[in-house]
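As you look at this complex, bear in mind that one protein chain is not there, while each of the others sits in place.
Per-chain numbering from 1; labels A and B assigned in written order.
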Amino acid sequence: MLKKIFVLFLLTVTGVALWQSFRHAPFGENRVGDVENPETVSAFYLKHSPETLHTANSVTAIVVNFRGFDTLGEVTVLFLAATGLASILYRRKEDEEEEGGHLPVRVKLKSSTLVRTGAKILFPLILLLGIYVFVHGHLTPGGGFQGGAIIATGFLLMFITYKRFNVNHKIMVWLESLSGLAFVLIGLYGLVAYGSFLQNIPWTGRLNDLISGGLIPLIYIFIGIKVATELTNVLDTLMNTKPRKK
Amino acid sequence: MVISPVHYIVAPLAAAFLIPLLNKLYDDAARVVPGIVLGYLVVVSAVLVPQVLHNGPITEIIAGWRPPFGINLVMTPFSAILALLVSFMAFVIWLYGFRFRRTLKGGVVMYYEILQMMMTAGALGIILTGDLFNMFVFVEIAGITAISLAAFYRDRDGAEAGFKYMLLGSLASVFLLLGILLLYTQTHSLNMAQIAERMPAVAQGVKIMALIFLLVSLGIEAEMFPLNSWAPDAYSQAPSPTSAAFAAVLGVAAVYALARVSYTLFDAQSVSMFLMVMGFLTMFFAETAAIAQTDLKRMLAYSSMGQMGLVMVALGIGNETALFGALFLIINHAVIKALLFMTGSYFIYNNNSKRLVALNGIHKRLPYVSFLFSLGALAIIGFPPFSGFWSKFYILSGAAKRELLPLIIGILAITIVEMTYYLRVIGRIYFGKEETEPASHKPSINALVAMTSLAVIIVVLGLYPDLISGYLHKASMFLLDKQAYIQNVLSVK
Partner (left out) sequence: MNSFQEVFIRYRELMEIAVYGVAILLILIGLYAVLTKKHLVKVVIGLSIMDAGVNLLFVGVGYITNHTAPIFSPGYEDAADKMVDPVPQALVLTAIVIGFAVTALALSLVIRLYRHHKTANIEQLNSLRW
């Protein structure tokens, strides 16, 4: 009872504090300011995304170029989460025997013919959509993270439909490592050639062309591959509790 | 390619992505590569730190956009010294654990090595970045690796410790995000220098809220009372090299973030009282809890929290002498606590028990390790010939300059508490009656080298504090000089 009161008190205080402090940033107010003579970072990005980088989607320009270092960190967080997950859920042979050799839950389930056929048809389409989303990340809403997540949902569909569906771990490890490495190498190319890590090449093409924005689409494709493999890995580890063969 | 601060982040990242591939070609790659990378980081520090100390701060822009618009890394004298400390300690900890880890079975060694190395990268990122949101990303990198490492051993209660840390860590990240968002709405910037520059125009109420959000979240990471209940569990459940790294790598970064936020983003005066009170409470509760512990690693963990509290007190006092003491204490704590965890883990390894009772008379079996442990224990209490003495001395004289008599008495009283439990352990080691005689595991040569080098640092810094005090003075002066930081970052084109 005392705990409940304390919790309610805490929630009220937090809520009021949040509400009061965000009232200082009225909803819908224009805080970006003049785009031509940028005072704020947002105005600067809105100005230089089409003018300098020739990238139609300015969010992509921010994620991949202006604040690309954040994104590299973000990809690393995903990678580390997958690694941590694998290390936490790693099972030795002894554990297996100790728990009576339980099979993973999903093996007990059997999905209907309708679901299995549907999944088979949808799977390539989902992959295609995912690839489309990350290839067009610099032109339309979406990008590497979104596309990667879409691809992973495709794998999720296969995991829950087919009880013995397994991804090829070797290919996954290679894709995962190489795409991450490619991101770092592109960054290093900027450092070596132009003096600053992750710097874009000067050639950025024409606004709204498929090949535009310099290295931005390339980086986003690698991010897409990386995210897709990483998320699939996470799903695989969480669903497949059998010991992994090295 | 010229060596620049970005190498601190890129080298471990590239290695982390490479290790899964290399491990397929060569079985021991996962154990060797992090050592090469961390060694390289020590070299990078050896090149960059003298530059920073002699020619002033280095600001490196990333992605070719100048500071307020792009992300930048800033190496001030303060962060340079901490970066050197973190990379050196990470390397020593790797060296220490090199053979230890052979006892791990299966393919988990690779996960362990990647996580341990990336924890260092996250800590270095926190120390070097000049961008608030980028700091959040690195806090998360460090946090996720720390959670996974705390839960690493399955035959202990690791998962529980990890879950506890995860809960508090997620709260910390939510608060950190809210604080960043609040500052962003008011200053339209994420660059710390520009936020600091625009801070005077921000409404007082918003400023206080943002400060509370940031301090709460960084306080969780820096083991501030009452949000530090994760610390003893995480320290005691993690593998021993990781416990050492929690103190020597993660703790350093957390305290740095706290210092940077309170000194650069906000006014030191406005947080002074808060930091002093919270720091003192942290110290008080941690050290009194440490007395009651029956488990060696938990005792050391509580002692760590106590030291963090003392650093916070020193940051709160806020004059140059105290900051000098704080920086010295951060260095001391990293070195000494790492040594204590390293030696302590050999006791545990030999006894197959973490209990303090099992330490009785262990010096007969492990004379050298016992000697190093006692040296570390004496140093951390602040016994005169060792380095710990100087940090405490300067913090106290900083407090004396501000005429904070109750604080001085409090710190001295807590030191007596600290002395009690450390001397009790030393007493057990040397004069306790031996009960059993289990098989002895002698420390391996690499662990001996690691531990001895730390002990040498403790003694040398204790006898000749002047070797580094000039640099530390410079660094603490620079931390106080907010305008210089803003100038340095924003004048880069």
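Observations on the model:
The working rule: a contact is a pair of C-beta atoms (placed from the backbone, for glycine too) under 8 Å apart; a residue touches a chain by one contact, two chains touch by 3 or more.
As the structure is a prediction and not an experimental result, all values here were calculated from the model.
Listed residues B:Ser45, B:Ser148, B:Gln194 or B:Asn332: the one in touch with the omitted chain is B:Ser148. Note on the undisplayed chain: of the listed residues B:Asp28, B:Glu160 or B:Glu434, the one touching it is B:Glu160. Considering the full assembly, B:Pro232 is the residue among B:Pro5, B:Pro67, B:Gly130 or B:Pro232 that touches the omitted chain. Even with one chain removed from view, chain A keeps its contact list with that chain: residues 3-4, 7, 10-11, 14-15, 18-19, 22-23, 25-32, 34-35, 41-42, 45-47, 49-50, 56-59, 62-63, 67, 70-71, 74, 77-78, 80-82, 84-85, 88-89, 99, 139-141, 145, 207-208, 227, 234, 237-238, 241. Although one chain is not drawn, its touching partners on chain B can still be listed: residues 133, 137, 140, 143-144, 147-148, 151, 154, 157, 159-164, 166-167, 169-171, 173-174, 177-178, 181, 184-185, 190, 229, 232-233, 237, 289.
Please note the rule applied: only the chains that are shown with their structure count from here on.
Measuring from the averaged C-alpha position of chain A to that of chain B gives a distance of 30 Å. The residues of chain B lying in touch with chain A in their complex are 1, 4, 6, 9-10, 13-14, 16-18, 20-21, 24, 60-65, 68-71, 105-108, 111-112, 114-115, 118, 121, 125, 131, 133-134, 137-138, 140-141, 144-145, 147-148, 151-152, 154, 159, 162, 178, 182, 185-186, 188-191, 203, 205-206, 209-210, 212.
Partner chain B is touched in their complex by these residues of chain A: 17-18, 20-22, 24-25, 31-33, 39-42, 44-45, 65-70, 72-74, 76-77, 79-81, 83-88, 90, 92, 95, 173-174, 176-178, 180-181, 184-185, 187-188, 190-192, 194-200, 244, 246.
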